[in-house]
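The structure appears below as structure tokens.
Removed from the display is one protein chain of the complex; every other protein chain stays in position.
Chain nomenclature is as follows: A and B, assigned in order of appearance, with residue numbering initiated at 1 for each chain independently.
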Amino acid sequence: MTYGNRNPLDSLDPTAMKEPKMPPTAPPVDQQAAARFAPARLDVVDLTASYRGLPAVADVSLTIEPHRVTALIGPSGCGKSTLLRCLNGMHLMAPHATVTGQVLLGGTDIYDPRVNPIEIRRRVGMVFQRPTPFPTMSIRDNVLAGVHLGRRRGRGTHDDLVEQALMRAGLWKEVRNRLKAPGGGLSGGQQQRLCIARALAVEPEILLMDEPCSALDPISTLVIEDLIKEIRETCTVVIVTHNMQQAARVSDTTVFLNVEYAGVPGRLIEAGPTEQIFNAPQQRATEDYTSGRFG
Amino acid sequence: MTGIPADRAAAPLRRGRGRGDRLFHSGVTAAGTVVVLVLLATVVFIVIKAWPAVSHYGPGSFLSSDRWAPSDAVANQADPNPYGILQFLYGTLVTSAIAMVIAVPVSIAVALTITDVAPQRLRRPLSALVDLLAAIPSVVYGIWGIFALIPALRPFGDWAATAFDGIPVLGTVFSGPFSGVSYFSAGVVLAIMVLPIVTAVCREVFATAPCAEKESAYALGATRTEMLRMAVLPRSRSGIVGASVLGLGRALGETIAVTMLIGDNVLSITRSVLGQGATMPSVIANEFTEANQPFHLSSLFVVAGCLLALALVVNALGRLIVRRTGENIA
């Protein structure tokens, strides 16, 4: 809990917070959806993630509130992507990767050996830097790729599910007439929205986005940023971005990580409401970074 | 393994002007030309040697009979062709088919294990072990097949010989008795010999599946086998086909191990895979140096020519498929 005191969101003891409470500033949420679908709170406690024994990010404690967009910012090499990948256990998929500390999803440690990592990855979805539609699948099959897992094929057509997911990803109008076309034929921005639709179709509680716009043109970027604000109504979003304007535009909460020099792990410097991080940061490093003095 | 991709090849060096340069250039050009010449000469010499028999009996007569009886041959007389080669074609195709049916699924599984399932530190040793299978000489597989494999296959062979009795197709394919040396035994040994080749190509193909797609599958909550089915296998389909075709090319031409295990029945097609037969390479190996009947040796060159044509077509096909997938994926 090295930086726990500096984190205004972490003022409560995480273990005491079994019942996630809606933060007062959270956007209005459809009651029915919320009841059915309430995302759990995510608490990171003393997390250190390493590759081959070398920590990439160390001693991070923070809380990610439901129905909020949390942005992770910081200079390259500060471990923000690694931290993101720790939030759904993807970090451990890499060879020689280890984790210490806890990530509590609704109070349950996702690294507890009794917890099934597959279940966690279904509850916490992820979108990557480069769009990765499965090239041999049609648009429709791409959307259903995660949904079909574990279901016998042909059981229900899932037409409505495809439509919903594509609508939520803002792609429905563009592709409704060519659902059978291969997903690789779309433009970069459309592919990325297809990947978002694919992730949303599984109905995750939390969606992790690892620099989702860095490979896209400015217009596609804007479309996806608007999308993120809508997605928030049904699920929590955590986004890694190297683009500070983007963080300011889309996020409710901003987390700043920094690394002093190459070879030492990145650390959490400051976390708080986006407004505060950009306008009244409490740490010198945060101010230097957000004002563009380095990074 | 799959040819030199254009972007990996070095920039062509300008031809130098010095004498040493010219000498070196013509030297390596000559070496390159030798490769071309060897292939051309192989085709030409085999055709020349096969020509007497082909022109005497007519090309069609070889492929319209399954009886190979050199002792019936009479010189200088227009009698029916005693050198039917259908049974060799059949034997080659059947043994290769048995080999592929066994080797391809196992190879895919082994390649997937090596690229995606085994713990990181086991991957290199495992692929080295599988490669070792390719290093063992054919003649060793042959002697091992006779003394170790056939006794081990006998219980299965005897069971299969009776189990399918009366069932229309299977009954014929597995009609007994199991003769030990047989299409089946030869096919199993071929499978073992082809396995490292198919595995090696599959391994390369699977390794090109992008990490990002694998992670996407995992991020959707896929289990490992679901990830393989989602992100690795679909895009590798044509690579697997190419690998199998290359393996087939190897199986078609394999000689000594098959010769030792197939029983050398040259007189007819044996329908049952449990019976004895002969393949194109095996008849050449068995009779070549003792061919003393009229047109006997020349007819063996006809067999060699057919085998060469088959092998060239299959290999060219396999290389093209593997090469094209390589380009598509990269």
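Just so we're on the same page, a residue touches a chain if its C-beta (ideal position, glycine included) is under 8 Å from a C-beta of that chain, and two chains touch if they have at least 3 such contacts.
We adopt the following convention: contacts and distances are computed from a predicted model.
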> For the chain that is missing from this picture, which UniProt protein name fits: "Cytochrome bc1 complex cytochrome b subunit", "NADH-quinone oxidoreductase subunit B", "Sulfur carrier protein ThiS" or "Phosphate transport system permease protein PstA"?
Replying inline: "Phosphate transport system permease protein PstA"
>> For a quick check of understanding: of B:Pro70, B:Gly84 or B:Gly221, which residue touches the chain that isn't displayed?
In response: B:Gly221
> Among B:Val74, B:Val101 or B:Leu132, which one is in touch with the chain left out?
Replying inline: B:Leu132
> Thinking of the whole complex, not just what is shown, which of B:Asp21, B:Asp72 or B:Asp165 touches the missing chain?
Replying inline: B:Asp21
> When the complex is taken as a whole, what residues of subunit B touch the one chain not shown?
Replying inline: 1, 3-4, 8-16, 18, 20-21, 23-25, 27-36, 38-39, 41-42, 45-46, 48-49, 105-106, 109-110, 112-114, 117-118, 126, 128-130, 132-133, 135-144, 146-148, 192, 195, 199, 221, 223-226, 228, 246, 249-250, 252-256, 260, 281, 284-285, 288-289, 300-301, 304, 307-308, 311-312, 314-316, 318-319
> At which residues does subunit A meet the chain that is not included here?
Replying inline: 30, 32-33, 36-37, 116, 118-119, 122-123, 149-151, 156, 158, 160-161, 164, 167-168, 202, 233-234
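Heads up, the rule we're going with is that only the chains that are shown with their structure count from here on.
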> Tell me, which parts of subunit B touch subunit A in their complex?
Replying inline: 120, 210, 212-213, 215-223, 226, 230-231, 234-235, 237
> Where on subunit A is subunit B touching in the complex?
Replying inline: 88, 90, 93, 95-96, 118-119, 121-122, 125-128, 130, 132, 134-137, 145-146, 149-150, 195, 198-199, 202
